[in-house]
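Remarks on the structure that follows.
Removed from the display is one protein chain of the complex; every other protein chain stays in position.
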Amino acid sequence: MTLIDHVTNAGALPSLGMTIQFAARRQDLLAHSIANISTPRFQQRDVSTAAFQATLGEAIERRRAATGGASGDLRLGTSREVGFDRSGALRLTPRSSGGRHGVMAHDRNNRDLEQLMQDVAENVGVFRTATELMRSRAGTLRAAITERP
Amino acid sequence: MSDPIGLVQGGGGVNPLSPPQRAKGPVEDGAFRDMLMANINQVNKLQEDATKAIEDLQTGQRDDVEGVLLATAKADTAFRLLQQVRNKVFEAYREINQMRV
Partner (left out) sequence: MYGALDIATSGMIAQRTRLDVISANIANENTLLNAQGEYDPFRRRMALLAPGNPSARSPRGQALGVQVKAIELDQAPFRLRYAPDSPHADASGYIREPNIDSTTEQIDAMEAVRAYEANVAAAEAIKSIASQGLRLLA
């Protein structure tokens, strides 16, 4: 690993990057479900955040075992819902049900608007927390590099 | 650190023919280095704790954002303090180097 690698994948930066990408892609899915709130026969689909957290946790453990956790690339294992495209960007395939209560409306749409709104609020919260943490860690790194606190 | 150069106690002035005596005070040789290393190790540990806290937050093993923010802030403050200490030590070293004896 080069010197640059040690800086760009230092500490918690790779895992934060994964979380940020996951939250951004999940926002698309939630917006799609909200856009189709009146579409007959539409079934809400979501990705499981618990499954993503488990996959991320395993990748972090592997990285810790390999390099002690202070640096090193993070490689997510294969999973049903989380994948990567050719340019390395995260791609989500929703396979979980979005509508929670199993109630179907008369137009065969299993809409659950309140759950969607809560999911949107949570997702934005996750994105903001991860971005702020990344900003803070990157700031510390920059301070170390430029020698100015 | 009371009188490292012997200015206060005198000792009959400095003899230019004999090498200067090293003051045997409470400051032992290398004590400063040990103190610095201890602080560096602690800063390192705080950084590792912060990294682990952030990762645990993301994997769902902890759910207290405030705790993670505190750990991160602690690690940052400790690092910047160490950085300033290093800067001051460097400055002092450079000053001493440039002193004409």
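Each chain gets a letter, A and B, in the order it is written, and its residues are counted from 1.
Just so it is clear, a contact is a pair of C-beta atoms (placed from the backbone, for glycine too) under 8 Å apart; a residue touches a chain by one contact, two chains touch by 3 or more.
These figures come from a predicted structure and were not determined experimentally.
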Interface partners of the hidden chain - shown chains only, full complex considered: A
Listed residues A:37, A:54 or A:143, member touching the removed chain: A:37
Residue of A:50, A:65, A:104 or A:124 in touch with the missing chain, whole complex considered: A:124
Missing-chain contacts mapped onto chain A: 20, 23-24, 27-28, 30-32, 34-40, 42, 113, 116-117, 120-121, 123-124, 127-128, 131-132, 134-135, 138
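In the analysis below, only the chains that are shown with their structure count from here on.
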Inter-centroid spacing, chain B versus chain A (mean Cα positions, whole Å): 40
Residue ranges of chain A touching chain B (in the complex, touch as defined): 11-12, 15-16, 18-19, 50, 53-54, 56-57, 60, 69-70, 129-130, 133, 136-137, 140, 143-144, 147, 149
Chain A contact footprint on chain B (complex, rising order): 47-48, 50-52, 54-55, 57-61, 65, 68, 72, 75-76, 79-80, 83-84, 87
